[in-house]
Each structure stands twice: as C-alpha cells, then as structure tokens.
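Every protein chain except one is present and positioned as in the full complex.
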Amino acid sequence: MELNLISAINLALREEMRRDERVLLFGEDVGARGGVFLATEGLQAEFGKARVFDTPLSEASILGAAVGMAVRGLRPVAEIQFSDYIFPGIDQLFSQAAKIRYRSGGNYTAPMVVRTPSGGGVRGGHHHSQSPESLFTHTPGLKVVMPSTAYDAKGLLKEAIRLDDPVIFFEPKRIYRSFKDEVPETDYTIAFGKATLRLEGSDLSIIGYGGVMPDCVKVGQLLAEQGIMADVLDLRTLVPWDLEGVLFSAAKTGRVLLVSEAPQTANFMSSVAYRIQEELFSQLLAPVLQVAGFDTPYPYALDKTYLPGGNRILQAALRVLHY
Amino acid sequence: MELNLISAINLALREEMRRDERVLLFGEDVGARGGVFLATEGLQAEFGKARVFDTPLSEASILGAAVGMAVRGLRPVAEIQFSDYIFPGIDQLFSQAAKIRYRSGGNYTAPMVVRTPSGGGVRGGHHHSQSPESLFTHTPGLKVVMPSTAYDAKGLLKEAIRLDDPVIFFEPKRIYRSFKDEVPETDYTIAFGKATLRLEGSDLSIIGYGGVMPDCVKVGQLLAEQGIMADVLDLRTLVPWDLEGVLFSAAKTGRVLLVSEAPQTANFMSSVAYRIQEELFSQLLAPVLQVAGFDTPYPYALDKTYLPGGNRILQAALRVLHY
Amino acid sequence: MYKTFTEKPIQRIGEDGKRLGRQKIGLPPEKLLEMYRDMLRARLFDEKLVLILRQGKTSFYSQSTGMEGTQIGLAHAIRAGHDWVWPYYRDQGLMLALGVPARDVLAQFMGLESDESKARQMPHHFSSRAHRVVSCSSSIANQVAPAAGMAMAQKYLGLDEITVCTFGDGATSEGDWHAGVNMAAVNGASVLFVCENNQYAISAGLESQMKCKNVSSKGHAYGIPGYFVDGQDVVAVQEVMLQAAEEVRAGGGPVLVEALTYRIGTHSSADDDSKYRSREEVQLWKNRDPIVRLERYLEREGILPDATGRQALQQGIRSELEQILHQLNLESGPSWRSMFEDVYSDLPVHLQEQYQSLEVEQLALERAEALRRAGARERAEIHATQLIGEGSY
Partner (left out) sequence: MYKTFTEKPIQRIGEDGKRLGRQKIGLPPEKLLEMYRDMLRARLFDEKLVLILRQGKTSFYSQSTGMEGTQIGLAHAIRAGHDWVWPYYRDQGLMLALGVPARDVLAQFMGLESDESKARQMPHHFSSRAHRVVSCSSSIANQVAPAAGMAMAQKYLGLDEITVCTFGDGATSEGDWHAGVNMAAVNGASVLFVCENNQYAISAGLESQMKCKNVSSKGHAYGIPGYFVDGQDVVAVQEVMLQAAEEVRAGGGPVLVEALTYRIGTHSSADDDSKYRSREEVQLWKNRDPIVRLERYLEREGILPDATGRQALQQGIRSELEQILHQLNLESGPSWRSMFEDVYSDLPVHLQEQYQSLEVEQLALERAEALRRAGARERAEIHATQLIGEGSY
C-alpha cells in the first residue's frame, strides 16, 4: 500500500506491538494526543495505557526509564518530541544506554529505541530544526538510523526494535508527509549497514541520508536530463554505515559529493569523506566534497536559506564534476 | 619561570582574578579543596568565598548559573570536574551559552569559560578518560580550546576569560604534571585560531592538539633521527582552527597525519582532513591519515592499549610516508 | 502577610466579585483599571494573533487566554524595566504589561527585519534589552539555572534588582528546573520563581507530571517558601507576588509562587485539545475567566467603566494593534547577509568562507530571479538550473 513516512512509522510500531508484548511506547504526548506529529496516533487506544503512555516533561526521565526497562527485559520505544530536546537527557544515552553492555562485560544490555523527529525545513527556529546525529555517531555503543522513505522507515524501525542494541532513530520531519511510497503490509525488516541506490550512474556519487534525500534525487534527475549520470546513494544507517557500498560507488565514479544538513565542523559525513580518500586516494578524480549546514545556530526566518536545498547540492555537484 | 601545565592554569586564573573583579570561579570542590587536581589551589584563600566557591553537585546548576552571571556582566569561569561530566548540564551549553548571542541578535551574550580536565591515559575508565571535544566543535556558538604546554595554557586561558564568547577549555589531564616549560610572569595572551609549530620539517605534517602532543613530538624527533623531517603542528584551538597554518604545512609536505584520541567516527579531525583534501587535492602525495581513539567506550584495564601512543602514531606516520 | 504552603490557593476576590478576607484591597482604582486594561490587551492580542496566523503572517501561536490574571498580576508586582525577567514562551501578556512595545512583540512574531533578535527565533521567543527581558530558549526549564546565576551576579555586584523567572507546570519535571531552583536556594539568590500552572503540558495533565499535591509544595525540597495563589484572581496574584518579591528583595533567597490557572485555547496552533480534555472542563474554566472576575469586583466597587467605556477601551486596543500591523505588513524578513552575524563576537575564518559561499549562491539566485521576472522561461523550484554546464565554481 502507498504510505507516507509517518504512517509507515505508525504501522511499524503497531505491528511490532502486536508481535511482541514486551514493546512499550512512551514519551511526551504520545498517548491520547498520539504525538505532536501523530506518529503514535491510535496506539494507546489499541494497546492501552499500560503499554502506551505519557511521561513527565523530562527527557532524562524518559531515556533513563527506557534503560531500566530494557535491562529488565522489555523493549522500550521512547519518543523524544524533537531531537533538539535530547540534550536534557543525553547523559542517560551517553553514560547508560551506550555503555552498559560494554561496562558490564555483556551481562547487561539496553535494547531500546529512541525515536525522534529531526532536521530543518519546518520554520522551527533554533530548537525544532537541528540535526544532532553526528554527536550520536561519535558515541560508541549507539546505533544511529535515519530513513528517507516510508518503505525504509518501516523496515528499519522494526529492525531497530528487534535489535539487542540501543538505537537512535532520527525521523526527517520535513518529509513526514511530503510523498508516499509503496510499503508492503507484510512483515519485513531492513538490516543496518546497507546503503541503497536511489539512482544509478557512473559519473558522480551523491551520498546522503534522511531529509536531504529527495533533493539529492532531484539533482540526480536534473543532471540525468543533461546526460550526467549519478549514483544517488542513501546511507539509511550511520552507525554502522555501509563502507563497502560507499567505496564501491566512489571507486566507480571517482567523484563524490556527501550531503547532510548538520553543521559542517565535526559532521559525521566528514568521517565518511575521510575514509573514502583514505581508501581510494589514487582513484579519485576530484576531492570529495560536502554539502552541509552552516556553522551557525539554525535560524528561523532564514530557514530555507540555511537548509542545503536542491540548488546548493546541484552547484556542489557541478563543482565535483568540473574539478 | 618553569611551570607545569596545571600550575600555569592556576597562575592564569590568579592573574585574571587580580586584574578583573568580575571574574568568578566555581564548580565542584574548587574552593577549600582547590579542585580535585588542585588547579584552583589557594584561590579561595586569596579571593574569598564570594569569588571562589563550591556549588551543588549538578553540572546543569554550574553551567546554567554561569550563563546567567555572564548575561548580567560577570566573567564566570566554571569548572566541570571531568569533561565526561559535562553531559548532565550540556543543554545549558548547547541551548543557552552557544545560542544566546545569535538568538538575541547580539543583545545578550554569554562570555564565560568552562574549564575541564579531559582525555585518557590516567586509568580513569569510562568516565574519567573521554575526549568529547568534537561534540562542542559541532555546536556553533562555542569556542573550543585544548592547550598542550604550560605556556599555551596560561596564554590561552587568559584570552578565553577576556573573550566575549563562551569558551570550552579542555585541559589534557594526563600531562598536567608530566613536564615543565617556560612561562613568563608577564601578562600575555594567545589569540585563538593560530596553530604553532613544535618541530619543523618538510617531509610530513603531524598535526594534533592537547594530550597527544608530547607523543607527536617524540615521533617527530624519532623520525628526525632517521633523517625524516616532520612539521609537528599543535592546533591549540579547535574553534576556530588555523586553516591557513594547516594548509601551509600540508602544501609544503604533501603528507599529513592528524592525531587525536577521541573516537574515530565524526571526530573533529575528520573535518580537518576533509578541508585539507578539498583544498589541496592535487598537491597531496598520500591520503590524509588519522590516528584516533577506537570506536569503543574507553576501557579501564586496557587504558594504555586504547590510547593512541607514540607507537601507533609512528606506525601511521610511516604509512603516510611510504604511501 | 500571606502564608506559605497553603492547601488551597490564596484568593482575594470570589467568583462573584466579592472581596474575600477582612483585609482591604490596597490597590488604588487607577492601578486596578490599569490591570484591567492590561488584561484586556493581552486577551485582544491573542484574538488578533489567531487572526494573523490564519492570514499566514505568523507561523505559530500559543494563546494565553485564561491566564491573564497570572501574568498581569505578576507584571504589576515587580519593578518593570528594573528587575530582570527570564520569561517562557507563553508570556505575551506579561511582556505587554511590562511595557514591551506591542510593535516589538509583533515584529518578533512575524519574523521581521526590525525584530531586535533579528528574526532568529520562532514566534514566542521574547527578548527586550530595554525592558531587561532576557531572550527565551525553547528548551523547557532552560531559563531556571541562568536566572539563579543572574541573581547571584546581582548579589555579587550589590545591585538592588531581583530576577524573575517564569515557567509552566510541565517545566517543573525537568532536571534543569531542579538544578536551577536548588542553585538559587543554596546561594540565597534573589529569584522570584513563578509557576504559571495551567494544568497541562500540551496534552499531559498534572497527574502525569507530578504526584505531589501542588507545585508550590516543591518549595520544601529546596528549603524555600512556596505560595499557592489563585491565578484567576488578578488582585490575589498581584498581592502575593508583591509580598514574595519583597521577601526576595530583602535578601532572604528565592521564593516559589504557583498560580493556579488554565489555558482556554489549545496548547498551540499545532494542537487539538479535544483529544485529551473534555469540553465540560474547558467550559468550567471559561466560567472562571479572570477578566470577568475583575470586572465583577470593579462593578461592585463602582469603578468599572460602563458598556460604552469598555467598548471604547477595547476599540482603542484593537486599533493600536491594527495600526502597528499596518506598518509591519510593509516590512520584510531579514536579509541572508545577517546569517553569520552574532554567532561569535568576531567572524572566524570558517564562517567568512561560508558567508562567501552563500553570497555566491544568493547573488546567482537573485540574477536568476531577475531573469525570470524579466520574462525568461519559468524555472522549476531549483532556480539556478541555468548554471548547469556554466561552471560558475
């Protein structure tokens, strides 16, 4: 069936909760309200208040409780209302969720999922627009995901819930409802660490994840109209990320553009760039280029100017091509 | 006079507090105890409890209060006992200190310094060994420093206190007392954004900051004994970082090794690597290489195995040289 | 002297407009009428903003209708422009009553170039240097520890100001709230903490927020006084806040005041409250309108303007807002050139470079736009496709 991204998330949650009674869902306003974006709509009605409930307004309460539940055998799925609001509870992720397996020698684990709408483009200003995923990729012990289609959202979220690791599941809120794609009603999961090609070509590799993907595809199509064929690769998961898939594409094209919307400095994509040039130094025809967010707080009125859109991606693609 | 790094910090604090009554100093155990590493020893005795005081055990209290004081015209210097413990208060840095100037159109500012011992090598296990600086370099609005000598520590800390921006001042605790260097008794500051050469050469650029610097220098000296001359460059400040100095050295040698001890993925140094290959693609003789921490939590018993030391740096240098 | 930690909210005027208690109400008629006007102004501001939101002139709105007693009572108990205020996002009534020009508040809501915060934040993120209102963060309870720090600075500097810090009921659950109140308490910092308890945090009622009997009782955990006042009773709010502010000013450390109130509208323009509360409940609280309560009292005292007078009062406020909007509608948002200002006190190299790259892009877009307007064939949403192959880089 055709679904938008947020409906696919709702469906994945519903299916997993039906499958496994250990799956619990909580956060701010996820109950009667169904979440501020309605990702959890109808779930409290179906599964009851013992399994779907509102918490106090405290991200440390939410994330900390998720850790404790996971240690005792549940499969908590916690929602943080906006990824910008993880920070008040981040120590529970960094010091507990990420480290408990390692620090206990594998005796305790925290299989939990933190779902959180993320990224810009919704006129959300400083605190409803940020893309903090790089911070989590820099924290060993956490797995990090960001889908860009409804199909992937369902498959990756189901995989995340079943995995024995803590997963931070970033949802690109600006494309929650901007298109629909085919989502099987069957039970399927998507393994972490496998990128997927959105377009195939041999002149250039455009690599991204999450909210920037539609623009990456658009640019790929535009280039194709001019006879320039790009691989457009969607990473889907950042930890682990698909080194093999990335190197395969980069080796094929020799020209790579990495696209993300988080600030440039210490951006996760820089470490992808690093690995590409490390492995393929003599095969690259141009430096690896990045399109990323500016190193400023995310502004309100200039939202669209801040966000790397099709034009900025296109110009960078041309720069890589014409190097 | 010859001082070790921590004495230079103590001296810088003392001088700045004598110079400017608006400078206040607080944190956990900084008063009578003089800090757990004794960085603030004697300061409460000299300046009194109104200017040097202990706080409740809450990093959010410390960092949040610093923001409010700074807005009202003081120059707070807050100590976080270990950089691993910034996380419970990080929202005060990310959402308040980093953004208040921007979000108020420059009407409010938070000129404050957060001093914090950081990095590994002291058998501190998970929570007394981490190097979280990359997270702060990824947060626009914060300036980020990490000195590696007593001279720099004094000059950079005094600069940090006088700057009108929030500065996160990481102190490489494992070299607090491992050597002494010449520190003038005069008042001097060191401008941010200027790297400094520890050794000069033209065969290779070894670039690092903070706790890894002594090993970088050792490796440079070892190579020199074999007739291989390396530039050993100390970044000193990460935001802003010395793009010009780095590119100058990299262009000269064509071979670059970046050294840090934080985990590899989304490490700040990857974005330095990114910029080097972006600017000097055709001039590089080898891929830019990185020595970094492993992507695991920082272990206790394997402390020395985890930490990138002289041998690991040397091997990587050889890899760059023999590419 | 009002008592701390009362079981029931302190009231001065009953629902019927009758004075409660023996003590006379000390406020002169002019002051009462000023408060009345400020409450009306807050209410009509809401009304107007809901309208311009529909017109697309702002992007988001959270009403404070029903909470005017709390916000205006507070505004009239502190020294506006002298005491510092760390407000929260629902404080438009407080802003206006403190004297922040409606023009400035509106410019912020509309994201205009003349906003003193340079349109960097979403609507509701108040800031006014001149009125000592410190720029809001969206992160709930984020202002609490900074307010403590500011009061510590005031104490250190020997200033006679106090710091006022407001927040909702939901905010009290955050760790940063605890950290901030405790910091102020331990340091005897002069903060007036004000909880505008409207009984909801978006959809979460008090029972999913706390198990204690009310917010003010949390004062026990910090060793500070807690007052519980009826937020629908502007006179009680003003008096209790005044007493609390004086205690704070006297140097006794922070005080916590909880005003029990209700938001009549949805949490925000993005909310649908029918999912989580009954219409009966909302109606119950509509009947406890703080403006009506004051009107009843004023009427009893014989100082309520007559119907024509009230009409004129409202008309005056409406046309004030009309006129401002008329002007503001001519203004536009900030230029892209302001993107890199105010990140730091200086412009580091990496931001210079990013500025330059944005300049190239924006000038190209402007050229493309000029071409398009000059009648060149229509471009798709990617405006600069004409650059393909031209290699401007």
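For clarity, chains are labelled A, B and C in written order, and residue numbers in each chain start from 1.
Definition applied: contacts are C-beta pairs under 8 Å (C-beta built on N, C-alpha and C of every residue); 3 or more make two chains touch, one makes a residue touch a chain.
Keep in mind that what you see is a predicted model, and the values were worked out from it rather than measured.
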{"item": "Where the missing chain makes contact, among the chains that are shown", "value": "A, B, C"}
{"item": "Residue among B:Arg14, B:His126, B:Arg162 or B:Lys252 that touches the chain left out of view", "value": "B:His126"}
{"item": "Residue in contact with the excluded chain [from A:Asn4, A:Thr40 or A:Thr55]", "value": "A:Thr55"}
{"item": "Contact residue for the chain not shown (choose from B:Glu15, B:Asp84, B:Glu171 or B:Asp203)", "value": "B:Asp84"}
{"item": "Residues from subunit C at the interface with the omitted partner, ascending", "value": "173-179, 182, 185-186, 207-213, 217-218, 220-224, 253"}
{"item": "Interface with the unshown chain - residue positions in subunit A", "value": "24, 50-51, 55-56, 58, 60-61, 63-74, 76, 88-89, 91-92, 95-96, 99-109, 140-141, 143, 163-165, 193, 239-241, 243-244"}
{"item": "Subunit B residues touching the omitted chain (full complex)", "value": "28-29, 31-34, 36, 53-61, 84-85, 87-89, 123-128, 218-219, 222-223, 226, 264-265, 294-297, 299-302, 305-306, 309-312, 314-315, 318-319, 322"}
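We take it that only the chains that are shown with their structure count from here on.
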{"item": "Subunit B and subunit C: spacing of chain centres that average the CA atoms, whole Å", "value": "39"}
{"item": "Distance from subunit C to subunit A - Cα centre to Cα centre, in angstrom", "value": "34"}
{"item": "Overlap residues in subunit C, where contacts from two or more other chains coincide", "value": "120-121, 125, 137-139, 175-176, 343, 350"}
{"item": "Junction residues of subunit B - those touching two or more other chains", "value": "88, 91, 95, 99, 102-103, 140-141, 239"}
